[in-house]
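With one protein chain removed, the remaining protein chains of the complex are shown where they sit.
Right after this comes chain A.
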Amino acid sequence: MTTPADPLAAEVPPKKPKAQPDGMVEKRGAGLWLTHLGLILGVLFIFFPIWLAFVASTVTQPEIVRPPMPLWPGDRFFENYGKALTSGINAPVALMLFNSAVMALGIALGKIVISLLSAFAIVYFRFPGRRVFFWLIFLTLMLPVEVRIVPTYEVAASFGMLNSYSGLIFPLIASATATFLFRQFFLTVPDELAEAARIDGARPMRFFWDILLPMSRTNIAALFVILFIYGWNQYLWPLLITTDPSMNTIVMGIKQMFPSGDDVADWPVIMATSILAMVPPIIVVISMQRLFIRGLVESEK
């Protein structure tokens, strides 16, 4: 046990021989119920903030402003969400959702494409500067946006990228993690495949398209899940680069919906927006749970 376990292994529940007598390590009776109780308390702790946000998004403003607010959903679901989506506060939330989708998809696909290409070059070719390029890509791990915000903002501004999709996407699409992941995977692909392709006279790009890419499908999908969430949840960069409300992403736009002065915030609309901001990435995680866990584990290696 010198390595932490692979959470993938947890997909398969550990097998217990049926004949084994009960109660040595696993709990039975009262202990079992206490275990469930503990876990349910944990689940409630995780759920409670989201439940409250949902309730707040279905009631009227006066019901929230005169505390305590109700703990059970009201009947204003369609009004509040409709108002948020079509008019919002600074910009329609539907527009912010669209901006977030463009940004998240752009970042996820962009990172995957440029990382696949550079990993292919680094693994399957010998060319001058190969090592240097590899280390340059590696070093980006040490330069998160948070560390170089002002100068990166200046670069983006000088390219006229403020308030544009390219400004939201391009500065974030270099990816050491994805490049490593694909490099590791390509190294495990049997040499015979490339050899056969070469003997058949296939050009490198043909080998890439017809053999390597189809083989990488699972890895690409797993990485996509993680990168989509990464892109969707970006906050600091959109905050700097989008000053025009119509270019705001939903995650950074919520904070902009709070009034600056002493006015009371429009809580039902703000909480409806918060729920809408959570739904797409949560759907991605739940519907692709296996790929998500795989992506999480692989991208941390």
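Rule of thumb we're sticking to: contacts are C-beta pairs under 8 Å (C-beta built on N, C-alpha and C of every residue); 3 or more make two chains touch, one makes a residue touch a chain; residues count from 1.
We take it that contacts and distances are computed from a predicted model.
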"ABC transporter ATP-binding protein", "sn-glycerol-3-phosphate transport system permease protein UgpA", "Carbon-monoxide dehydrogenase small subunit" or "Cytochrome-c oxidase" - which is the UniProt name of the missing chain: "sn-glycerol-3-phosphate transport system permease protein UgpA"
Selected from A:Ala194, A:Met247 or A:Val269 as touching the chain missing from the view: A:Ala194
Of A:Gly82, A:Pro144 or A:Gly160, the one touching the omitted chain in the full complex: A:Pro144
Chain A residues touching the omitted chain (full complex): 1-10, 13-14, 16, 24-27, 32, 35-36, 38-39, 42-43, 45-46, 49-50, 52-53, 56, 64-65, 67-69, 71, 113-115, 117-118, 120-130, 133, 136-137, 139-144, 146-156, 170-175, 179, 184, 186-188, 191, 194-195, 198, 204-205, 207, 229, 232-233, 235-236, 239-240, 251-252, 254-255, 264, 267, 270-271, 274, 277-278, 281-282, 284-286, 289, 292-293, 296, 300-301
